[in-house]
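Apart from one protein chain that is not included, each protein chain of the complex appears where it belongs.
Letters A, B and C mark the chains as written, and numbering starts fresh at 1 in each.
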Amino acid sequence: MSNQDNVSIFRPALEEGHEDEYALLNQIKSEMGDIIIEEGTYVHIQPRRVFIQIRPDKLRDFVKYMQEKHGMWQFSTLSGRDLGNDLQANYHFFINDKKIAVTIRINVPRTMPEYQSITDIVPAAEFVENELREMFGLVPVGHPNPRRCELPENWPADEFPLRKDWQDPRGLMKRSQTTGPKEVK
Amino acid sequence: MSRLGAMEKELLKSIKKKPATVIYPFTKEGLNIPVGLRGRWTYKNPDRCTGCKICERVCPSSAIEMVECGPDDIQTKTGWRPICHFDRCILCAQCVESCPRSVLELSAEFEMAFLSRDDMIIR
Amino acid sequence: MGFLQKLINKARVKSPYVFHFNSGSCNGCDIEILAALMPRLDLERFGVKLVGSPRHADIMLITGPVTEQIRPRLQRIYEQMAEPKFVVAVGSCACSGGVFRGGYNVLGGVDQAIPVTAYIPGCPPKPTAITFGAYKLLEVLSKAFGVAEKKEKEEVPFDITAAQSEGVAET
Partner (left out) sequence: MSTGNRKTVTPPRVTIPIGPQHPALKEPGMFKLTIEGERIVDAEVNIGYNHRGIEKLAESKTHLQVLYLAERICGICSATHNGNYAQAVEMAAEVEIPERAKFIRTLTWELERIHSHILWLGVAFHEVGFDTAFMYSWRDREIVMDMLEDLSGNRVNYSMNTIGGVRRNVSEELRSSLLTRLDKLEERMIYYRDVAIQEKTFWNRVDGVGVLETSVARATGAVGPTARGSNVPVDVRFNDPTQAYVHLRDSGEFEMILSERCDVAGRAIVRVVETIESIKMCRWLLQNLPDGPIRERVRPRVQPNEVLARYEAPRGEVVHYLVTNGTDKPERWKVRAPTHANWVSMRHTLIGNYLADAPIILAAIDPCFSCTDRVTIVDTDDNLIESVPLDIMRVRANKWYRQNGGKF
């Protein structure tokens, strides 16, 4: 699935000093255990950080469950990662009452980078889901307002600059390393 | 909720006050020029420079370039010396901090305006 | 040069109207331009006025490394300005791209899109540096237009180190 470098980035915390986080994670595991993927689910060594990896097709169910059961209404942001064979979307939420930041992540295969959009249940995700589609080519299916938001209008639709294999085919990065004024008509 | 007087008192007070404006550029009096202001990049102590290229490597905007010492320069150990393309310099002073022998400095000179990018190379 | 033309040039140097354009900058230079127009350094003493439309302006102050999205708009606005027009690049980004050199969506400097008259380096330049830049540009312009004043104003010599040891200037 994921390449070897990414396995080692997980630095789980000891139970001691992170009781609240473990209590939350264990409750979620007992109630929604069937959709959680153990590999990327852990309590981070930093205080108040929980990372949960779930099955991509259950994202909407899980977000709804978290909103109803745990009062998770504060949405921070959405970030993508390129893992090689997979693309990853990380939804960063913050549970304001328990003061715990929850990151929900899904891995989707690079050949079929599609998953269900959550903009209708979390309106705040509208801009960032658009941004993720532009930058990584991760398509949120069912997004109510898909449009270009960050990249220029003349950007080709099949180029995603933040993917690791984007090799700058038009020499844009070299062009901006200017050393003197350009002759303009 | 609303009442008169919060603003009017202040307006009257300011009649007696000195004007807040500094009459720069005719005089620099009244300007705040603190110690350690990060201004123009200078190659201050060329005799100490060894040409180690650390400054070139740490510069976030690749403003520093190492060139071979000319005949008039003080010859460094490796035969290279830094020059600064000041149009790219972001005045972060990381080169000053990273330099092991305090060769470089950002001086307090802040009055800079150029008509061409070629004039902006500091040797 | 006719008398009328001379008068117009003189007026132009005495009171240049500036237009400020952000071509993808971080706002640092923008607030410093604004700070130069505020009570401390009141750039309006030189007759400099910030206007909202490029059609009214003589000088365009540009900040930022010129992103791909803003480039056609920048060029269009430059074309809209009436002759004679001058462009001042304020800040390192506008001069050369600064720390954003090598980005895929920036051009790296205003001079990659439109001709630039003067560069003010600094990240961002202090309001005093912007004032100095404006002052210097006016000097250059008045020479170019042949309306330079005969007698140069004498600058009061000022010792920076003395001011620093005095400590903080009172506001």
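Here, contacts are C-beta pairs under 8 Å (C-beta built on N, C-alpha and C of every residue); 3 or more make two chains touch, one makes a residue touch a chain.
Being a predicted model, the structure only gives us computed values, none of them experimental.
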| item | value |
| --- | --- |
| Shown chains touched by the chain that is not drawn here | A, B, C |
| Candidate in contact with the missing chain, chosen from A:K29, A:R48 or A:H70 | A:R48 |
| Given C:M81, C:V99 or C:I120, the one touching the chain that is not displayed | C:V99 |
| Touch residues of subunit C, complete complex, unshown partner | 19-32, 34-35, 38-40, 50-53, 64-65, 67, 69-70, 73, 77, 93, 98-100, 102-106, 123-124, 126-127, 167-169, 171 |
| Touch residues of subunit B, complete complex, unshown partner | 1-3, 5-7, 10-11, 20, 32, 34, 36-38, 58-61, 90-94, 97 |
| In subunit A, positions touching the absent partner | 5, 8-11, 44-46, 48-49, 51, 73-77, 79-82, 90, 92, 94, 96, 99, 101, 103, 122-128, 135, 148-152, 161-162 |
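Rule of thumb we're sticking to: only the chains that are shown with their structure count from here on.
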| item | value |
| --- | --- |
| Chain centre separation (subunit B, subunit C; CA means) in Å | 18 |
| Centre-to-centre distance between subunit C and subunit A (centres being mean Cα positions), rounded to whole Å | 42 |
| Centroid spacing, where centroids are CA-atom means, of subunit A and subunit B in whole angstrom | 41 |
| Multi-partner residues of subunit C (each touching 2 or more other chains) | 96-97, 101, 109, 111 |
| Subunit B: positions in contact with at least two other chains | 62, 85, 117 |
| Residue ranges of subunit C in contact with subunit B within the complex | 39-42, 45, 92, 95-99, 101, 109, 111, 117-123, 125-126, 128-129, 131-133, 135-137, 140, 153, 155-156, 158, 160-161, 163-164, 168-169, 171 |
| Subunit B residues touching subunit A - in the complex, by the definition given at the top | 62, 85, 117-118 |
| Residues of subunit C touching subunit A in the complex | 65, 67-69, 96-97, 100-109, 111-116 |
